[in-house]
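Below is one structure; the comments refer to it alone.
Every protein chain but one is kept in place in this view of the complex.
Note that the chains are named A and B in the order they appear, and that numbering of residues resets to 1 at the start of each chain.
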Amino acid sequence: MSRRVSAGRIGTSAVRFNFDGNQYEGREGDSLASALLANDTLLVGRSFKYHRPRGLLTLGSEEPNGLVTVGVRGAQTPNTRATTQELYEGLTAVSQNRFPSLKFDLLSINDRLSRFLTAGFYYKTFMWPKSFWESVYEPLIRRAAGLGRLSEVEDEAQYDKGFLHCDTLVIGGGLAGIESALQAANQGKQVILCEEFSRLGGALLFESAPLTHIDALVAELEANANVRVMIRTTVQGAYDHGVYSAVTVNTDHIPQSQTKAPRQTLWRIYSKEAVLATGAHERMIAFDNNDRPGVMLSSALRGYLNYYGVLTGNSCVVFGCHDDARKTVVDLKAAGAKVVWVDTRASHQWVEGVESYTNAKVVNTRGRHRIAGVEVEQQGRRFWINCEALAVSGGWNPRIQLTCHQGGRPVWSAAVGGFVPGTKLPPGMQVVGAAAGKFLDGHWEPAWDLSVKGAAFVDQQNDVTVKDIKLAHQEGFVSVEHLKRYTTLGMATDQGKNANALGIGVLSQHSGESIESAGTTLFRPPYTPVAIGTLAGRSRGKDFKPTRLTPSHEFATRCGAALVTVGNWLRASYFPLAGETHWRESVDREALTVRQAVGVCDVTTLGKIDVQGRDAAEFLNRVYANGFLKLPVGKTRYGLMLREDGVVFDDGTAARLAQNHFVVTTTTANAVSVYRHMEFVHQCLAPELDVHLISTTEAWAQFAVAGPKSRELVQRVVDLDISNEAFGFMACAGTKLIDGTPARLFRISFSGELAYELAVPTRFGNSLMETLLDVGADLGAVPYGTEALGVLRIEKGHAAGNELDGRTTALNLGLGQMVAQTKDSIGRVLANRTELAQSSVRLVGFRSDQQILTGSWLIPDGAPAEQAHTLGWISSACYSPNLGCYIAIGFIRDAQDYMDTQMRAVSLLDATDVKVQVVSPHFVDPEGERLRV
Amino acid sequence: MDYSVLRVIKEALNNHKGWGPAWRTPTPKPHYDIVIVGGGGHGLATAFYLASRYGMRNIAVLEKGWLGGGNVGRNTTIVRSNYMLPGNEPFYELSMKLWEGLEHELNYNAMVSQRGVLNLCHSDAQRDAFRKRGNAMLLQGADAELLDTEGVRKLYPYLNFEDARFPILGGLLQRRGGTVRHDAVAWGYARAADQLGVDIIQNCEVLGFRIEHGQVSGLETSRGFIGANKVGTAVAGSSGRLLSKAGIRLPIESHVLQAFVSEGLKPVIPGVITFGAGHFYLSQSDKGGLVFGGDIDGYNTYAQRGNMPVVEDVCEGAMGLMPMLGRARMLRSWGGIMDMSMDGSPFIDRTNIKGLFFNGGWCYGGFKATPASGLCFAHLLATDTSHEVATQMRLDRFARGAMIDEKGQGAQPNLH
Partner (left out) sequence: MLINHPLLGPRDAQEFVYKGDASLLQRPDPMAEDALEKFTDYAYLRDNPAGEHRELWYHEQGDRSWLVVTRNTLTHEILDVQLASEVAR
C-alpha cells in the first residue's frame, strides 16, 4: 500500500532499495525513513532492553528508534538513522537488534519480564554464585546488548581533514541562519554557513506554506561571494578560542561504486564569531505505551507529509499541549486524513470540521506492530479512538547543545517550555531564532507524565520509563546527574535530545522540585555521533605516522637489508649475504668483521645539534654534567646530560670544530627532546649567553667506519691527514672528501675499535655509503646494521637507551665521577639527594653459556623467585661472536660484593632460569687500547 | 536492606514499593572523629573500610556536589595490577584482590569483569621493557603472560597485522585485569558505608580548614563548621585547590584526560587492549558501547574539557590499531581533572599539619586503585601508620630522591 499522496518537495524519479530482504521503491530525494513510510512499512526496529516493536519517532538526526545497518563488509555501517540516510539506487539496509526477524523477535520476552528488568536491577543481583557473573550472566548480557554490528573487516572508505578560516560561522541553514549569514556577508565578513540537511531552508521546508521567501534568500546567499555554504555539514563541537569542528558527509548518499571521494571530511574551522541558528526540536509526552510504531512527533508527521509527500495514516490523532499541534491538524485535514485533536489545555483555536477534545489526555494506546487506537480521558471519562497514526506535540527543545561545550549551563524558560541558552556562552557566540527560544508562535502548557499504570517511555531507545524515574528517585538518586547514570536516560544514540527535557519534567513533577532548580545535565561534543574513521582522517595504515628514511636507504634496500623501525625511522638492522638464512649468521659476521677488519654503519638518526656563539662552551658547560670550557678546538668529548632532577637524560658527544662552534650528538630516541631542553636552557635560564642552536640531524648524513682497518679506509676518501699523530683519538675537523664534497670527521667510537664518524650533506649520503664499501672492498669492508651495532656496544659495555631508562643516575651507570661538583650544570644539585647519592646500584656485565633474556631479573643462587630477593635486572643482552658466549649488561645493588660471583637471570614469563657470572661490563678491550692506535 | 535476585523478584511483584533510598541524607553533626573530604570512589571506599575493618563509627564524608559525580563517574573503568616498581605493584595487586571480592563485601553488583588487559608491543625494545615489567608482576605475586604475534592474533584477529605502520610483535597480558562498572563502585561503597553509620553529606563544599597550633580542628563548609579530630582529603583532580586552603603546596598539576564512548554495538572487543605505538586504549562495556581514550591534553586545567588534537590523536590510534572501527561512531566525550604528580605515582600520607592526611596524585590511574586506596587511607587514618603496601607513597619522597617513576620521565607531570 502506498502512503504517497503528493510529490512533496522531492523528486519524482523512482529509486529502488532493499530493506530486510524486501525490495521497495522510493523517490529521488527520499530518506530511507520517508521511503519506508511511503511503502507503509512502519516497523523499523526493536528497542534496546525490552525489544518492543518500534517505528520512527522523528524525521531528523535525533531519531532514537529507526536505526538500521546499511552496507556490507568494508562499508557496513551500523546504527545508521533511517531518517538521515538519503535514498540511492540499490541501497541495502537491514534492521538491528532482533532475532530472528523484526516481526518475530525472540527477545521480546524481555518485555513480558519488564517489571523485573527495571532501571538498575542488575546492581542488585547477578552476584551469586560468585563465578557466574563472568561465566554466565555477563556473556548473556553482552550478547543481548548493543544495537548494530561492526563487520570486523577494515573500513574501506577514505576520510579527509580540512582547515577553514572565516569571520563568522553560521551554524544552521534555516531562516534565522540564512538571515544572519546574509547580514554578516553584506557587512563584508567572510562567512561559512553549515547546514546538517542536504538543502537549506530548515524547519520551513517541512511546513505547508510556500517557500518563495526563503528560496529567494537562499538564492541571494548562494550568489554572495563572501559566503561559503556547506550542506550535509554538521558543526560538532565548539572548542576553545573560536575553534569549531564540523563534519561533511560526502558520499553516504551515493552508491559506493560511483564515487572515489572521501566518505566524510572533518573540518577544523577557525572563527572569532559564531551564530548558533540550529532551531529547536519537538518533544514527546509520557503516557502509557507511547512508543508504538505510528506514534510520532507532531512536527515529524506533518514534515513527512509536506516535504516527502507521505501521509503516515489515513486516520490520525493529534495530541498535544502546544499550539504547534494545530499546524499538523490543519495539514492533515488538507491532505484528506480523518483527524481528531486531543489537547491537554482548556482551549485552543478551533479547526473547522475537526473532532476536538480539550482538557483531555491520551492515557494509553493499542496495537502491536502499528498503532490501532488511543485511549482518551476527559473529565473522568475514558474512551477509545481508532487511528493509524498518533502525532504528539509535547513542547519544544531549543538545540542549545553547542552553548554548553565550554561549560555553559542552559536555563529553564517557563515561557518557552524548554531549556534556553544560559548567560555563559562560548566567547564570540550568539544564539538566534528558535535556538534562542524565540518561537514564531505558540502557547504552551506543561504536560510531562500522564502515565497510569503501564510503560510510559521517556527515553525510547534505552527503554527508560516513568516508573524507572520514580524508582530512581525513591532510591535516593535525586539529582539529574544521578538520574541519568542510574537509569541510563539520555545515554542512547540520540544523546538525550528526546529524553532529557522530558525526563527532567517528569522528575520535577514527582519530586516537587522545580525544573529551574533541578537544572539539566550538560551537553558535550560531538553534537551528533561522528565516525571514528572521520576523526582519524588519512592517518591510517602505513600513513599512521610519517616514515623517516635514512640517507643510505636506497643502498640498504638494494642490498636486501632487513629493516627495523626505530621510532619513526626505518633503519637497516642487518645485511644478509646470499646463503645466510638466519639473522644470527649475518649479525655475528658483521660484528666479527668490524673487530677484525672494518665495517660501515649509517648513524644519521642520532641527533645532531649545531651550537655556535661566543658563549657556546659556557652553554655546554651548563647542559652537560662534565666540563667543556677547556675542550680544545679540534677535539671531541663524551657528554653526559642530566635532567634537572639529577637523573641521566641523555648522552652523546660534543665536538669543538672552532672556538665558537660545537657539534653535539644525542641518542636517536632523544634527538627532539634534547634539542627542546637545550632551547629551554638557553631561552629560559640563560638568555644572556651568546649562543645559537640549530638541529642538524637531517642536514648531515653520518656514517660510523669502525675496525682496525678503518683508518686505511677513511684515508682513501677524505682529503685530510688522519694518521694517529695528525688526527688522534677524539679529534674532529670540518674538512672535505677528496672529490671536494664538504665533510666533517670525528674520531669517536662506540664499538671499542679504532673508528671514525664521517658526515657529508645528506644528499651525498647514499653515494658515500656506496663509495666506502666499494673503495674498501679489498680491506674486507662490510655494511653493518643496528643489530651488530648493538652487539658491539654491549661488548664494549657502553650504556644506551635501555640503560638510560629515566630512573638511572650517573652513579648507577658508573659515571659518578663525571658529574663536576665545582660548576653549575643542570641536575648537579638534585643528583645529590640522599637516596640517589647513596644508591649501591651499579652497571655490571654478565656472562653465560645460555641465552640471557633482556628483562630478566637477577636472583641469588638458592633464593626463591620473589621480589624481595631480586638483586637487579638485565637491561641489554646478546650473543657475542667475539667472545663466543652470551653476554649481558644490567644493574645490581651492592655490585662490589657480587663481582665474579654467580647468580641467576630469571624470566618467569619465559620460564627461563639462567646461571650467569657477574663481570665487568667492558668485555672487550677494557683498557681502551684499540681506540687509541 | 539486602540485594539479591529473590529481593528483585519480590519487589517486582510488589510494584517496587519496598526499595528505599540507597543511602540516607543526614544532617551534619557538629563534630566527627574523622571527616573525609571527597565523596568519590576513594573517599567513599575509605569511609567504608574505616567503618567495616577498623570499627570506626563516628565518621562523615563531605562531598561538594553529588556523590560519585567526579572522576569515579568519568573514567574508562579499567582495573589492572600491571605496574613494575616495588613501590606500586604490591599496592595495585592488593587492589586487584579487593576487586575480586568486592561484590560480596558490599552486597552490590559492581560488575567486576576480569576479561584481560593486553598491552601491545611493536618493537624489540618495547617487548624487552614489557618482559621486565611482566616479570616484576610475577615476582610480586600478580599474573602476567608475554604473547607473541600469533598469541595476540588469537585474541584479536581483526587488528591490523598486515599494513600496520608499527607491526604488532606481541603483548603483555594480564588475564585478571578487566573492567568494573564505575558508577556501581561509588554507589556500592556509599550504600555499604551508610549502612554502617557513615554520614555522607552531599552538597557540602569545604571552604577552609580550621587549624590551631599546627593541628586541624575542623572544616569550614558551605553548610557551616564541622569539627573533626582527623581530616583526610580524597579529592584527586582538585587536590591543589583544596590543600592550598591549608597553605600546602603539592607536587601535583591538574590536567584534563578526555575519554570517549561509542554508540552501542554487538560484542566485538572481548577485553581491554592498549596500543603500544600510539596513545590509545579500548574496551567494550556490557551495554555495547566501545569505551576508549588516549593521552592527556597536556596543559594545566580544571575545565573538565579538552580540545580537538587529542580527539583526533585517539581516533588515529584507533584506526591504526583496528581499521574496522572506522564505521563505529563516537557518541560521547567527556573530561575529568587528573592529579598529575611529579613522578606519576600517588600519595597516601600525612601532611605537615597534625591531623590532616592526604590521598591524591592518582594521575589517570585512580579508578583501579579505589579499593586499596580506601583501605590504605583508612589504615593510615585509623592507626597513624602506613599500610605495608603504601609505605613509599609519601610526599617527602622527592626530597629524599626516592621517586616511583614507572615511565622514567622525571619531574614533568604531563609526561607521566
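Assume a contact is a pair of C-beta atoms (placed from the backbone, for glycine too) under 8 Å apart; a residue touches a chain by one contact, two chains touch by 3 or more.
Computed from a predicted structure; not experimentally measured.
Interchain touches from the omitted chain, evaluated on the whole complex, reach A, B. Here the missing chain is touched by one residue of B:Lys17, B:Lys154 or B:Arg249, and it is B:Arg249. Checked against the full complex, the candidates A:Val72, A:Leu113, A:Leu577 or A:Leu685 give a single residue touching the omitted chain, namely A:Leu685. Residue-level contact of chain B with the missing chain is found at 238, 240-241, 244, 249-254, 298-303, 307, 309, 342, 398-399, 411-414. Not every partner is drawn; the one left out touches chain A at residues 239-243, 270, 406-407, 427, 644-645, 672, 676, 679-680, 682-685, 687-688, 824, 828-830, 832-833.
Everything that follows uses one rule, which is that only the chains that are shown with their structure count from here on.
Distance between chain A and chain B, defined via averaged C-alpha coordinates, is recorded as 22 Å. Within the complex, the chain B residues that touch chain A are 3-5, 7-9, 12-13, 16, 19-23, 25, 65-66, 68-69, 73, 86, 89-90, 103-104, 107-115, 122-125, 127-136, 138-141, 144-146, 157-158, 160, 163-167, 181, 183-184, 187-188, 262-268, 277-278, 284, 286-289, 303-305, 307-308, 311-312, 314-316, 318-320, 323-334, 399-403, 405, 407-411. Of all residues in chain A, those touching chain B in their complex are 48, 75-79, 115-116, 118, 121-128, 130, 133-134, 138, 141-143, 145-155, 157, 159, 161, 237, 239-240, 243, 245, 266, 268, 405-407, 467, 471, 474-477, 479, 481-482, 485-486, 488, 491-493, 495, 524-526, 529-533, 535-537, 539-545, 547, 564-566, 643-647, 649, 801-802, 805-807, 830, 833-837, 853-857, 865-867, 870, 873, 906-910.
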